[in-house]
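A single protein chain has been omitted from the complex, and every remaining protein chain is retained in its original position.
A and B label the chains in the order they appear, each numbered from 1.
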Amino acid sequence: MLLAEGLRHAFGAVRALDDISFALHAGQTLAVFGPNGAGKTTLLKVLAGLIQPRAGRAHIEGGRGAVGWIGHQPQLYGHLTVRENLRFWGSLYDVPAAEQSRRETDLLSRLDLHAHAERPVRALSRGLVQRVAIARALIHDPRVLLLDEPFTGLDRTAAEEFRRLLAGQTADRGGRVTVLVTHNVEEGTELATDVAFMRAGRFVELAPRAGRGAAAIADAYRRAVTGG
Amino acid sequence: MKLLKSGRWITLVGFALLAAVYVRALAFTPVERTQGMAQKIFYLHLPAAIWTEGAMILVGVASIFFLFLKDQRIDRFAEATAEVGLVFGMLVLTTGPIWGKPIWGTWWTWDARLTLTLLLFLMYVGYLLLRGAVTDPGLRARYAAVLGICGMCLVPFVHLSVYMFRTLHPQPIVIKPSAPSLPGEMLATLGFSFLVFTVLGVGFVIQRYGLSLLRDEAEPHA
Partner (left out) sequence: MWRHAWRLARKDLLIEFRSRTAILSAVVFTVLVLMVFNFGRDPTAVAAVDLAPSILWVTFTFAAMLALNRAFQLELENQALDGLLLAPVSRSSIYLGKLIANLVFVGTVEAVGLPLFALFFNVRITPVLGPLVVVIALATIGFVAVGTLFSAMTGRTRFAELLLPVLLLPFMLPPLIWAVLATAALLAGRPLSEATGWLRLLAAFDIVFVTLAFVLFPATVSE
């Protein structure tokens, strides 16, 4: 469902992606761990179609309409209410009206936002905004979900809650492919079915998680990326 | 460095030739009947004006090529040409009033050429300011190209409207859009000067391009 073949990209002389290839199928969640500057965000942007890579290709079944994105920017309009935001973003993805209402109600209740549905987003707390951002990313029921350092700026409790909500969403939508990039190994491991370590634009390791816990992954990461 | 050197040589030759132009202009070309010695500045003014406009068209064409080919060299060329256009524009805008004051008694008139050059000058200023304001080099080149193309497309409109405007409000016609009605020797001096300005323009662009190249090599991510 998601295919990357020989992706290469550079910004000027800096190599951001160096021959990245992998494939993901329905139900898989790939967590990409890497230090800042490893090229993680670039990878996501190439997958999403925001950047045209210098070489190689990325293919997502369903094109841009099948992609949902959660980053550190909530991408919500402060002056609009929660519901208006959802309706706007849904309309850009051509979600039919009946579906739109159904999904709105569904997401609002699942994410416990019903009480705030008619409030403008700028009046909401950071934690609530994060939840609305999840709703926004899922309103068009994307088959592929891309997460760019979603835990940034969240304290432990908020991050935990976010992870829980995300896990709930991902589990329900069994056929979804998720790619999560982060530099924080502890926070990303639990959601993953597969794990990749990225350094200087390359995958130094790509393997199934195989039931390993956060500590084991963190260990493997340290060894792989910092070289011992 | 090679570029800079050859650029400097060309420029030096250009300046030497410019001096030659003026020797010819002062000693061998007749003095214009009504305008007297002030008219001699014309040999600087007109070629510079033509090249100010020409440079904008070059920037526009280069910008189009850049958007298709994405070659950084084209962008450097556009930047160099824009700066040279700016300099030539300044020359026109200063020689214009210097010429105008003794003849019409005013420093500025809204005649066709000066107005067009003023707008071109403003466009060059905008172009270079935009380049200065964008830090990311890839973005900078693309934005500059967009502006360059728009600038080039504006030129025919300004031409049209300025000349149309002049037919309603007659001004002292200094430079006619029709065939120049100048005596042979003046025309020859003018032609010579135009060639010299071309040489100078080329020299300047090459030097500026060379400087750009050096800068880009020294700071690849600047």
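In this text, contacts are C-beta pairs under 8 Å (C-beta built on N, C-alpha and C of every residue); 3 or more make two chains touch, one makes a residue touch a chain.
Since the structure is predicted, the reported quantities are computational estimates derived from the model, not experimental observations.
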item: Of A:23, A:55, A:92 or A:207, the residue in touch with the unshown chain; value: A:92
item: Residue of A:21, A:73, A:109 or A:125 touching the missing chain in the full complex; value: A:73
item: Residues in chain A touching the chain absent from view; value: 45, 48-52, 63-65, 67, 69, 71, 73-80, 84, 88-89, 91-94
item: Those residues of chain B which, in the complete complex, touch the missing chain; value: 67, 119-120, 122-123, 125-126, 129-130, 133-134, 138, 142-143, 145-147, 149-151, 153-154, 157-158, 160-161, 164-165
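Criterion: only the chains that are shown with their structure count from here on.
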item: Whole-Å gap between the CA centroids of chain A and chain B; value: 52
item: Sites on chain B touched by chain A in the complex; value: 137-138, 220-221
item: Residue numbers on chain A that touch chain B, as the complex places them; value: 11-14
